[in-house]
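As you look at this complex, bear in mind that one protein chain is not there, while each of the others sits in place.
Chain IDs A, B and C follow the sequence of writing; residue 1 opens each chain.
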Amino acid sequence: MIKPGQLVMLVSPKNKRYFRVLQPDEILNTNDGRLQMQTVMEQGFGGRVYTHLHRPYTVIKPTLYDLIKAVKRQTQIIYPKDIGYIILKLGVAPGSKIIEAGAGSGGLTTALAWFTGTHGRVYSYERREDFAALCRSNLEKIGLESRVELINQDIATGFAQKNVDALFLDVRTPWDYLEHIPSALAPGGPVGFLLPTVNQVSTLLSAMQERPFSSPEVLEIMVRHYKPVPERLRPQDRMVAHTGYLVFARLDAPYPKINHHAAPDGEQESEIC
Amino acid sequence: MIKPGQLVMLVSPKNKRYFRVLQPDEILNTNDGRLQMQTVMEQGFGGRVYTHLHRPYTVIKPTLYDLIKAVKRQTQIIYPKDIGYIILKLGVAPGSKIIEAGAGSGGLTTALAWFTGTHGRVYSYERREDFAALCRSNLEKIGLESRVELINQDIATGFAQKNVDALFLDVRTPWDYLEHIPSALAPGGPVGFLLPTVNQVSTLLSAMQERPFSSPEVLEIMVRHYKPVPERLRPQDRMVAHTGYLVFARLDAPYPKINHHAAPDGEQESEIC
Amino acid sequence: MIKPGQLVMLVSPKNKRYFRVLQPDEILNTNDGRLQMQTVMEQGFGGRVYTHLHRPYTVIKPTLYDLIKAVKRQTQIIYPKDIGYIILKLGVAPGSKIIEAGAGSGGLTTALAWFTGTHGRVYSYERREDFAALCRSNLEKIGLESRVELINQDIATGFAQKNVDALFLDVRTPWDYLEHIPSALAPGGPVGFLLPTVNQVSTLLSAMQERPFSSPEVLEIMVRHYKPVPERLRPQDRMVAHTGYLVFARLDAPYPKINHHAAPDGEQESEIC
Partner (left out) sequence: MIKPGQLVMLVSPKNKRYFRVLQPDEILNTNDGRLQMQTVMEQGFGGRVYTHLHRPYTVIKPTLYDLIKAVKRQTQIIYPKDIGYIILKLGVAPGSKIIEAGAGSGGLTTALAWFTGTHGRVYSYERREDFAALCRSNLEKIGLESRVELINQDIATGFAQKNVDALFLDVRTPWDYLEHIPSALAPGGPVGFLLPTVNQVSTLLSAMQERPFSSPEVLEIMVRHYKPVPERLRPQDRMVAHTGYLVFARLDAPYPKINHHAAPDGEQESEIC
């Protein structure tokens, strides 16, 4: 038995995936005919249900990875490989309060809402109205919209929140907004950035030197998939070579800068990754 | 003001880090003298406190990354780069019930406990008594032990739990335990493995073909750090080249296998990583 | 002035490339009309010539990279990234005598012929007649066929040569032919292999332990291209993730094995790559 309000993923015979916050009286219109959500509820996760045209659908409890793959996008979304690492570096946890800008299609927003839970709060800034609408629609489809305050506003005038646990900027010119971070982020709190080009990384690092940030880190994550054939195991022929550079730092506490690293240039950081 | 019971990280002038579940009446003995936790509580996150020898310590709210770095280890721990991805693929969320084996020093255990929160549950199997004790001690230090049921037992006889949301095996011969997974994991649920050698990956993939698992994926994650110098930006000279291969699959529901992938060989999966 | 017999590359306005061993009386039929090779000879490298339809062609002295890119292929060819490293590890030099099998479309053959020069010799075994013909045709087009003895024969019965300087096997089951190497390769000489799967690498390494080979090395080479835009410098979005694993070793001299490595497990080798 699945409880009403739980999120379900319905997988078609052709592997098309439908995401639904379960409402027992809903009837889902699929490419393969109508599906009674009442039956889905009764069958439970791992169960099989049939459309009125007798096509079998599997009921699955989706993972966050499933949700991120399903985000409808008009923008470049942040990849799971990057999201997982961002979550760890930002210290996102059940109950966290997090600011992100810009929300874009809502890939990272989905992850932040997923982990902060019902007691946390995600403040998502998105300047463009169409992206904000898309992000909201993506969140609603999976029932996470109540955890997110979507703010359709430019961050040029700063953030309305105070003392949030972490802050992430996925914007083109993050250096323009550094000055607004200290009043929004808790002292000592982690801040992260995603940037596609080395020129942006360089400009951001320079700008951070003028501001109360310490322990800057720059890195990139690569995932290499293998063909899962036991007797001919080998990497896929091609891979994603680049999504973006991740930059992390910590907001200084309100007194002279300290260095969180023992090593002068972050060399030590490469020891654990 | 920090609430009693909250986790704090105290950073010494030489960047040594102490983790403490805040108890106002505790007095912490550091290399730089004694520190009153009452003062830490009053100063709050981002604050500065002084030992009785007048050495300044910074009070920081630790991130999960900080905690994983601080895990005392007698075993190879799982790296943050891998943990972040595992969390997404397993669908770990506040409230999740997760099985892992073996716990080792507790690096992944820490992450699982962090994300499943107070309403979830982590079942950690560890055969060796010394590792189980180390894992427990690592969890206690950061106040996450109540979320984890640490089971000092071999998994050769199976798992005591039913219907958990996800299962992760970090053991040398995971193929020996595949038969026990269906009775423990919810149908359709995600399962993950970490394996250092290609031979193990190959053996595991073969064994999974005989068992009710579908959508196998094999991948490796590489992190490359840069020297964060804006005017001479370049990667660090050396990097971690290998920690292990990650294998993921989904437990079949109790009827004929379906393929969760559209593409026959997982090629499509490489599109999102 | 280009000398008759020299290799020229003619680049069309649409960047189509023609390779020709210069013969002054030849008339080249291009997509853009006829081109007098006499004029090409007179204009020299870097010059511009016109077809009878007044389309401009540029005369370029091709690099080996240009030639390898132009190899007509019916097989997977070896990539320049791998070829460059193979050449160094095999010690290929002007005057070298080298055996390779199988020749395939002739990508590596081209490189071996290029570097061994007019005083060296390349012995290329290729079992399949169609591939041998293709390889020969590819070599003839660029005037390197006289440096190569193309042997359309299986290597199951061994090699006809003695005391060659180096030997490279790009065949599916190289372990089947290890026994024939000592009689063909100079003692202490380098041997190399290209293998697409980890299973093959593992099988080969095992087989080599039974034979007089030492200092085995296994490696893979990855090339990441960047978008050459100065103000938005970033890697290409996708890259070739895998072509094959390279394995190198040295044939023992005819007395007890010695270890050419100082380090027991080849760790030191990773210091220079």
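Assume a contact is a pair of C-beta atoms (placed from the backbone, for glycine too) under 8 Å apart; a residue touches a chain by one contact, two chains touch by 3 or more.
Bear in mind that the values here come from a model prediction, so they are computed numbers and not experimental data.
Touch with the chain omitted from the figure is made, among C:D32, C:E126, C:E145 or C:D165, by C:D165. By the touch criterion stated above, the residues of subunit B touching the omitted chain are 196-199, 224-225, 231-242. Residue-level contact of subunit C with the missing chain is found at 11, 13-15, 45-48, 58-66, 68-69, 79-81, 83-95, 111, 114-115, 117-118, 165-166, 186-190, 198, 201-206, 209, 216-231, 233, 236, 238-240, 245, 247, 250-251, 253-255, 258-262, 265-267, 269-273. Listed by residue number, the positions of subunit A touching the unshown chain are 198-199, 202, 241.
By definition in this document, only the chains that are shown with their structure count from here on.
Viewed as a network of touching protein chains, the structure reduces to a complete graph with every chain in contact with every other. A rotation of 180 degrees, rounded to a multiple of 5, brings the CA atoms of subunit B into register with those of subunit C. Separating the centre of subunit B from that of subunit C, both taken as means of CA atoms, is a distance of 46 Å. Shown for subunit B are the residues in touch with two or more other chains, namely 198, 202, 270.
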